[in-house]
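Note that one protein chain is taken out, while the other chains of the complex remain in position.
Let's turn to subunit A:
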Amino acid sequence: MGEMISHLTLGFGVALTLQNIALCFVGCLVGTLIGVLPGVGPIATIAMLLPITFGLDPVGALIMLAGIYYGAQYGGSTTAILVNIPGEATSVVTTLDGHQMAKQGRAGVALGTAALGSFFAGCVATLVIAALGAPLTKLALLFGPAEYFSLMVMGLCFAVVLARGSILKAFCMIMLGLLLSTVGTDLETGQERMTFGFPPLSDGIDFAVLAMGVFGFAEVLRNLESPETRDVVRTKIGRLLPNWEDIKQSINPVLRGTTIGAILGILPGNGAVLGPFASYTVEKKLAKDPSRFGRGAIEGVAGPESANNAGAQTAFIPLLTLGIPPNAVMALMVGAMTIHGIIPGPQVMTKNPELFWGMIASMWIGNLMLLVINLPLVGVWVKLLQVPYRLMFPAILIFCCIGIYSVNNQPVDVAFTALFGLFGYLLIKLGFEPAPMLLGFVLGKLMEEKLRQALIISRGSFYTFIDYQNRPISLGLLIVSIIVLVIALLPAMSKKRDEVFTE
């Protein structure tokens, strides 16, 4: 406990400098600004805004990126409530009751409840991260290559199961991501792999190029196809702060949502996506009158929104302690950290304690900022929601182009991104969901390295991964992966899964 307080003090010392507060503020503001645009989810937002952090020092850059992430998350909820367009999977649930509330003229209360619930969830999640950070990092230091490999296998299995749509297709995407990660010079032997003899490819495919191509450009192409119908709420926003009656109704959902979200968020492999769904289901089950749900029940906003924010934040735990990103957004964070020369993993906490604890402290500040920025600026967001897409996507494009160019000052990267945009569009057309590919891509290099190390240590024997005497953790992780896959493939479960994702 004392240790945790001293760590948090260190963190707040870093995060509360004028520069870092400003960065956190700007991050939250721009994040919300972009995230609120319909059809632009957190992944696209972060990918697009990555370049504005290039000039900063690593601590500042990560604080700002984290701010952008929360901003984008919250912006997505605003869009879900006001326009009925979920920016991403986790705000789907918010559209159900949030938009109904907005239609009944209670948009302000819905937004206010979401913001307050998220703030509470964010505070709790920050404490959870601070409490779990140190012990998990110590645990991570016990991990050998075999455990790491098995852990990543488990993460990918979770990602497959929790992806939207067909499990088989999600599997294909993960494998494709792994395959793409092997392009470039082999680090061990120095041989060029699958580069077509083309020099820019010998360093491998740039992470930013892939992310912006698949999530920036391809997303624009997808959105351009469907003529947009925006159901922007025309009624008054109304008062923002929930009254006593609203608070009484939402306090328990917020508490439950926070718990559910925080626990699910820690799971490797995008557990955070389940939080809002789980919370909504729980609230509906517990409600005295379940028929109110879907017609503007405030519990249906308070619970899932808290779960969403708690999960969004605890998803940092696997990244910060083990160096393993649990979902595509965190994969982007890995990309950002690498650009700034930080290799995520347990050594971050020991080598750069200011960065580690500063970022955690900034999470709390970021949540406070969201509350301060979002509620007074609701009018601005509503205005932004009316920007037509015909102006939005050229702006997205010029941002992406400048961004990609700035990563390496290489014009050829822009052309590559366009190529990946085409590739991503093709994948979308073929019914693939590209997020697991990004995760596979980021984990691929690390997995190969750990696999090699593990096999060198075991002298070429795969038994090392399931050696229950010497490596019980590795065996345990692999068993969990198999169980998860088997359960998901059982007909009864897969039917349930379909329901969850189509609701």
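Please note the rule applied: a residue touches a chain if its C-beta (ideal position, glycine included) is under 8 Å from a C-beta of that chain, and two chains touch if they have at least 3 such contacts; residues count from 1.
The criterion applied here is as follows: contacts and distances are computed from a predicted model.
A single chain of the complex does not appear, and UniProt lists its protein name as "Tripartite tricarboxylate transporter TctB family protein", one of "Multiple sugar transport system substrate-binding protein", "ECF subfamily RNA polymerase sigma-24 subunit", "Carbon monoxide dehydrogenase" or "Tripartite tricarboxylate transporter TctB family protein".
Only one residue in the set A:L37, A:V254 or A:C400 touches the chain that does not appear here, and it is A:C400. Among A:T17, A:Q104 or A:T182, only A:T182 touches the chain left out of the display.
When the full complex is taken into account, the listed residue touching the unshown chain is A:Y425, out of A:F293, A:Y425 or A:F465. Considering the complete assembly, subunit A touches the hidden chain via residues 51-52, 54-55, 165-169, 171-172, 175-176, 178-179, 182, 186, 188-189, 191, 193-194, 196, 217, 220-221, 224-225, 227, 388-391, 393-395, 397-402, 405-406, 409, 411-415, 417-418, 421-422, 425-426, 429-432, 448, 451-452, 455-456, 459-462, 489, 491, 494-495, 497-498.
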